[in-house]
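A short write-up of the structure that comes next.
Note that one protein chain of the assembly has been removed; the remaining protein chains are unaltered in position.
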Amino acid sequence: MNKNLYSLTAHELAVGLNKKEIKSEDIYSALDGRIKESDPKVNAYLRPSKGLSSGGDRITSGIPVAIKDNICTKGFHTQCCSKILEGFIPPYDATVIKRIKESGHSCLELKTNMDEFAFGSSTENSSQGPTHNPWDLNCVPGGSSGGSAAAVASDEAIWALGSDTGGSIRQPASFCGVVGLKPTYGRVSRFGLIAFASSLDQIGPITKDVYDNALLLNIISGYDPNDSTSINLPVPDYTRALGKDVKGLKVGVPKEYFIEGLDPEVKAAVEEAINTLRKMGVEFKEVSLRHTEYAVPVYYIIATAEASSNLARFDGVQYGFRSKDANLIDMYKKTRGEGFGEEAKRRIILGTFALSHGYYDAYYLRALKVRTLIKEDFDILFKELDCILTPTSPTAAFKIGEKVKDPLKMYLSDIYTISANLAGIPGISLPCGLTKNGLPIGLQILAPHFQEEKIFSLAYAYEQNTDWHKLKPKLT
Amino acid sequence: MIDKETVEYVANLARIELKKEEANMLSGQLGDILGFIDKLKEVNVDKVLPASHAITVSNVLRGDSPKGPLSAHSVLSNAPLKREKFFLVPKIIE
Partner (left out) sequence: MSKYEAVIGLEVHLHLSTKTKAFCGCSTEFGKEANSQTCPVCLGLPGSLPVFNGTALDYAIKVALALNCKVQEYTKFDRKNYFYPDLPKGYQISQYDLPLSLDGFLNIETEGSLKRIGITRVHMEEDAGKLVHENDGSLVDFNRAGVPLLEIVSQPDINSPEEAYQYLSTLKSIIEYLDVSDCDMEKGSLRCDANISLRPLGESKLGVKTELKNMNSFKGVKDALSYEIKRQAQLLESGEILTQETRLWDAKELKTISMRTKEGAKDYRYFPEPDLPPFIITDAKIEEIRKSIPELPHEKASRFVESYGLLEYDAKILVASKKDALFAEECFNAYPGKDKKLIVNWFIGPLMAEANNRNLSISGLNISSAYLIELLGFLSRNEISNLTAKSVLSDMIDTAEAPGKIIKSKNLVQISDGQALKEIMEEVIGENQKSVTDYKSGKENALMFLVGQLMRKSQGKANPKIARELLKERLNA
């Protein structure tokens, strides 16, 4: 254990903890130093000036997990990086937080930065200012879980939780060169996750490698009687899928994902990854997901419609920001007008419109029907495939400010990740290369419902044959 | 594409006060986004059932057994304004 502790993975640290060579406090103080040193550049955390050492009743046990600011932590600020939730301190822990504590680990008191209410793909829409990509500080880290991904990439966190509604774990993992998994819908309890789009949201792990990802999924998975949409299926030990022979696995490559708009460097890296896996005996096949081009429009109707309703509770009555006004309706309108950021307002208005009288059938209902078709595309393919392999994002990280003025262009950066949320299937992003400019490229692996083990087997096999996950950003 | 009256109608439903520039900008941007979304009209959805959930489950129920409430302190600790054990809101003038 001569390396800086913060630069290790959780499974490496666990060895040290087990042998009693290190203590949990050591990890905390290593991270504390690292955050103080590098977070002024990265801005992965909210209020990092507070540091990790303040607060006398800190619980340090196990390996601390960094938590996205939309997951409720009892007694500690949770505000979705929004002015409207200013000062909100949840009186309860999310189920995933309880599970982390029950497993003997703990959570960092600092929350990670994100796009306000997870509305975005760049972590620029935050009341706390943008997070910077550790590989190029002028670039975005992706979003909305950009803070979690950047914290893990920059060694400011050992591992982290994010949430993924249309790619918000996988796309930032791809941009930051780390491993991010969106589990099957219903695998991880959503209780305590401040909802963006209830039928799409899942919490998932963002980690330095595939092994850690399986470990963290082991901890947070499982049925929760407090979440009607969590599924009562046994949780396997996901680490047992690591190291399984991948020979003979049947993997589809959808042709609709390799079209105009896909950066040639990304395309080349993914093809190279396919070659690597092919050499290990994985069988590849070109397949078709016919309704791929409709995924983004379907998503932007369903997600904004659900969000418009989920965010109605932020009205200044019980918690958070309230604009002063003598009259109730004006209080509502000003509180929400001033409390929500630009993108939040845009999505609430779009979602409200899609549900409003006269437009419901043409937009919302139609989107739900096309969602069925998108799900069916996957169902058909998975009858004969184990996994599907695609790029995570059409490009590597883009420049801060590049897409802020053009919401539609921003929305299209999730084009490869959204379908998995619509279909409820699991998907991972893991590093598979660097661009000429030194930015990470991500590989996405999708699997059928509750087949995370297949993803882990394939991802681990790839990772063990490559070194991309060992590269560290220079924070410049 | 989407006129300002519609934006204002929807903003009122959503109880969001928009500044003039915001309303103008939204009316343009939403127009673009809806134009893009109109792509969905190409798809034949006759006889297709809507999917409101990602996973098919049904009959998720709990037993009628009481659980303890939050403490009075927790309930009101985040309140912008309170009076005794109540949340306090401005007068309701419709």
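Lettered A and B in written order, each chain numbered from 1.
Operating definition for what follows: contacts are C-beta pairs under 8 Å (C-beta built on N, C-alpha and C of every residue); 3 or more make two chains touch, one makes a residue touch a chain.
Quick caveat, the model's predicted, so the values are computed rather than measured.
Undergrad: Given that one chain is not shown, which residue among A:Gly16, A:Gly33, A:Gly75 or A:Pro91 touches it?
TA: A:Pro91
Undergrad: Which of these, A:Thr9, A:Ser24, A:Asn43 or A:Thr78, touches the one chain of the complex that we don't see?
TA: If we include the chain that is not displayed, A:Thr78 is the one touching it.
Undergrad: Touch as defined at the start, partner being the missing chain; which of B:Lys20, B:Lys47 or B:Arg62 qualifies?
TA: B:Arg62
Undergrad: Looking at the whole complex, which of A:Thr184, A:Ser356 or A:Ser413 touches the chain that is not displayed?
TA: Result: among the candidates, A:Ser356 touches the missing chain.
Undergrad: So that we can see where the missing chain sits, which residues of chain A does it touch?
TA: Considering the whole complex, chain A reaches the absent chain at 71-72, 78, 80, 85, 88, 90-92, 94, 190-195, 197-199, 225-229, 305-306, 308-309, 311-315, 317-319, 328, 332, 352, 355-357, 360, 364.
Undergrad: Can you list, in ascending order, the chain B residues touching the missing chain?
TA: That gives, for chain B, the contact residues 13, 15, 50, 52-53, 57-70, 72, 75-76, 81, 83-92, 94.
In the analysis below, only the chains that are shown with their structure count from here on.
Undergrad: Across the complex, what residues on chain B touch chain A?
TA: Against chain A, chain B makes touches at 2, 6-7, 9-19, 22, 26, 29-30, 32-34, 36-41, 43, 45, 48-55, 57, 60, 62, 70-71, 74-75, 77-81, 87, 89-94.
Undergrad: If we count contacts the way the header does, which residues on chain A are in touch with chain B in the complex?
TA: Those residues of chain A that touch chain B are 87-89, 91-92, 184-186, 199-200, 225, 228-229, 231, 291, 293-294, 296-298, 300-301, 308, 312, 315-322, 325-334, 336-338, 340, 342, 345-346, 348-350, 352-353, 356, 363, 365-373, 375, 407-408, 411, 421-424, 449.
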